[in-house]
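Taking it in order: structure first as structure tokens, then the write-up.
Removed: one protein chain of the complex. Kept in place: all other protein chains.
Order of writing sets the labels: A and B. Residues in every chain begin at 1.
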Amino acid sequence: MPAISLKVNQRAVTAEVEPRTLLVEFLREHLSLTGVHVGCDTSQCGACTVFVDGVSVKSCTMLAMEADGAEVTTIEGLAQGGKLHPMQQAFHEHHGLQCGFCTPGMVISSADLLKRNPRPTEGQVREWLEGNICRCTGYHNIVKAVLACAEGSAK
Amino acid sequence: MTTESKSLIGAPIARKEDRRFLTGTGRYTDDLNRLHQTHAVFLRSPHAHAKIVSINTSAAAAAPGVVAVYTGADIAADKVGGIPCGWLVKNKDGSNMVEPPHPALVADVVRHVGDQVAVVIAETKAQAKAALNLIEVEYDVLPAAATVRDAVAEGAPLVWEQAPGNTCFDWHLGDLAAVEAAFAKAHKIVEIEVTNNRLIPNAMEPRAAIGEYDAAGDMLTLYTTSQNPHLIRLLLGAFVLGVPEHKLRVVAPDVGGGFGSKIFHYAEEAVVVWAARKIGRPVKWTAERSESFMSDAHGRDTVMTAKLAVDREGNFLGFRVHNTANMGAYLSTFATAVPTYLSGTLMAGVYKTPAVYVEVRAVFTHTVPVDAYRGAGRPEATYVIERIVDKAARELGMDRLEIRKKNFIRTFPYKTPVALEYDTGDYDATLAMALEKADVKNYPSRVEASKKRGKLRGIGYSTYLEACGIAPSALVGALGARAGLYEAANVRVHPTGSVSVFTGTHSHGQGHETTFAQLVAQQLGIPFDKVEVVHGDSDKIPFGMGTYGSRSLSVGGSAIVKAVDKIIAKGKKIAAHLLEAGEADIEFKDGKFVVAGTDKSKAFGEIAFAAYVPHNYPIDTVEPGLDESAFYDPKNFTYPAGTHVVEVEVDPDTGVVTVESVVAADDVGVIINPMIVDGQMHGGLAQGIGQALFEECVYDESGQLLTGSYMTYSMPRAADFPMFKVGNHVTACTHNPIGAKGVGEVGAIGVPPATINAVLDALAPLGVTDIQMPATPEKVWRAIVAAKGSKAQ
Partner (left out) sequence: MKEFHFHRASSVADAVAAVKGASAGKFLAGGQSLLPVLKLEMAEPSDLVSISRIKELRGVCVDGNKLLIGAVTTHAEVAASSEVKKHIPGLAALAEHIGDAQVRNRGTIGGSVAHADPAADYPAALVALGATIKTDRRAIAAEDFFTGLFETALEPDELVVAVHFPIPEKSAYAKFASHASKYALCGVMVSKTGSDVRVAVTGAGQKVFRVPEMEKALAARFEPSALDGISISADDLLSDGQASAEYRAHLVTVMAKRAVAAA
């Protein structure tokens, strides 16, 4: 089996994987990073979204082999030193999650948006989240949380 | 219950459960892995209706990594029982409904695409999937009936021989003679036919189950994505596997949404537990989304015709509904209760219509079973009522709100002609609040602005009512329920005064860990952080009926309040001893036991400590410890109600409907955590608008599922909605100690008719008078083209 070396949540990882292993399978099954979720099999729900080299990607639609040499950040790696990332904090304060299943992908995707566009409009937030499906919140409080995070009002 | 001083009741406290979900440390069923675990995958029928001529599993069994392959024959040989239905509905003539068998693996005839035919268990999921392809099944494909209309057609293929005409039952409620008399004296009879589109629940976490067998203790454990682990234990233990409760543990850990679809007992749960015992190793199954589409119970799918008799002034005289409801191929756990006791009983709505009669013909089809989905029967009732009321106003030339107000129920308690008794409500108040929030007085200027952009604007209303917390047990038992509908709680005070609350309800997004902690902390006058809420494990919780029908706070919360009452009562006895006072003189206030009229008191923590370290203790009359359980069986349903107002803009060139404004003014009773209540509203509204505009499960004539993935089934996205405007007007429920009514489903119940009424209002100038859900762009465009065509003629 071929081997890959990458950084996951700032930790160096080397592992042998079958070439057909998806990045999400590698993260969940090899590294037990079960915060990365699988909600569909057609690359649409976005529950598996992680950062790869700083951009949000669907880890169900990327081979683990393609992450060789990359830096991957999952939801588990977002909080630093026990302190929630501002986007996580904003989701908490604004009740941007209910069952929590889509949440890891939502938070990563939202954080990616603010990296590119620090002050998005409500419409831009809604458009950006096209690749993340939530069944619980009606998106209302997710959008509110992202806008609040952008305004830096999340404490 | 004490609600005075620095109240936690009504406080928008951020949720306790958030941190684990936000940091990826939640534990959903698929996140669990057991030692020596194997992986199961199911072979599912590609046909809607076919006879299994032969099935050959030998190549699959010999494939690498395969531990076992089982078919329906193995299930039958082990005498594994079928998946039971939880509610027996009677026909008009008093006879029982047709209740066909529902084997965990099918041996002879498959009856829907996705019906489970075999299971492969292997060391890895990949090996199991590879072996699955090696199973050879010869099918004799038979004709199918996939829709309600197909199933009731003359000569339709039968799903079950014992159900002629595919009829499962033919039920009715109400006074037919009174309705006929009302129709005879009517000024006008308004008629409508409406379809409630079939929906696929799509909780974001696909279902999963792990079965485990501990030979040493002869113990079976099921980890499952369930809204009600005790109910699963009851059905799986008593009906399917024949295992007593004390040998079967069911755990529902973090569950990623349910919306009804995870209430029911599913075949996969039975198979993994049964197989785990057979092979002596844990067996894990996780649905892929495509499997969810063809194996999770679907929702809605009814065709209704209704007639409303009105007098000249717009008073409703009589209402008659005929509902044909799709059950799917098998009867899922609560399927039969949905169109009857959850929908038929709601047909009075908020109106004082003196005579109401409803008939329900439930039919089998060659489709996935249909059961409760957020709202469960109540959206269907609300939809037909609120559509026909709009139509009546139009036909009488009356204002749509005036006709509603004219018929509102205003005196309580109110006994409806369809078996319910509304305890309280104030429909004028929520209507007024909604109109204010929707800025209805400036609506005409918005119509003009839309017009300038070449768009058609419409506004729609729905003044809905629903019934939550289905109860009481004695009544539902008499009506055919095979379970009680109470709830259980255990409140365990620890020696140092912290509290664990064990509830039989299950939280899968609703925030019980927070709401119930607020409730208990308030009642005991202790800090919120000192209360931990535990749910989802049949070994930890005394009993439970789970979470559905917006019952958790009104029923489950009430059980908790009752248990805390017992804690306080016992605390008073202990305090009386310690304070050397009479028990009757002890008051419990703000976390202190006080001798009335004195400054002598003991803190709650001191009493807890004394209960567990009973050195100075009334040991002759009071047992040590501070741990109480309670069961609460409600006296009645609760009746949330309100007004929803939707404003849409229609692009006449494309037929696209844009939701411009959504207002919901609701009376959900007393609110513990308004932030969580608003969140529940938002989610329900999105699902309701999803039903009205986007979502539809479609089968073709042969019973193939055409909307079997997110490529074809339209899930609502963030860009489909504006910010929702929600508000509450509280009238407290009169018969539970909290005063709560329930909020989980109101959005999904109230908003679909408001949305469609808005679309029809926008299209009215073009002459469009009807459109079926979902109002997709093509459907709207076609309605516009057809209306233009008929105008031109």
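In this text, a residue touches a chain if its C-beta (ideal position, glycine included) is under 8 Å from a C-beta of that chain, and two chains touch if they have at least 3 such contacts.
Keep in mind that what you see is a predicted model, and the values were worked out from it rather than measured.
From the set A:V57, A:I75 or A:A150, the residue in touch with the chain omitted from the display is A:V57, counting the whole complex. Within the set B:Q37, B:N91, B:S473 or B:T712, the residue that contacts the chain not displayed is B:T712. The chain not displayed touches subunit A at residues 2, 18-20, 22, 41-44, 46, 49, 55-58, 60-63, 65-66, 68, 109, 112-113, 116, 128-132.
Contact residues of subunit B toward the unshown chain are 653-654, 694, 698, 706-707, 710-715, 776-778, 781-782.
The working rule: only the chains that are shown with their structure count from here on.
Averaging C-alpha coordinates per chain places the centre of subunit A 29 Å away from that of subunit B.
Subunit B makes touch with subunit A in their complex at residues 14-15, 17-28, 30-31, 202-206, 254-257, 259, 288-290, 508-511, 675-676, 678-679, 682-687, 709-711, 715-719, 721, 723-724, 747. Chain contact summary for the complex, subunit A toward subunit B: residues 28, 33-42, 44-45, 47, 74-76, 78-79, 84, 88, 91-93, 95, 97-104, 107, 122-123, 125-127, 129-130, 132-144.
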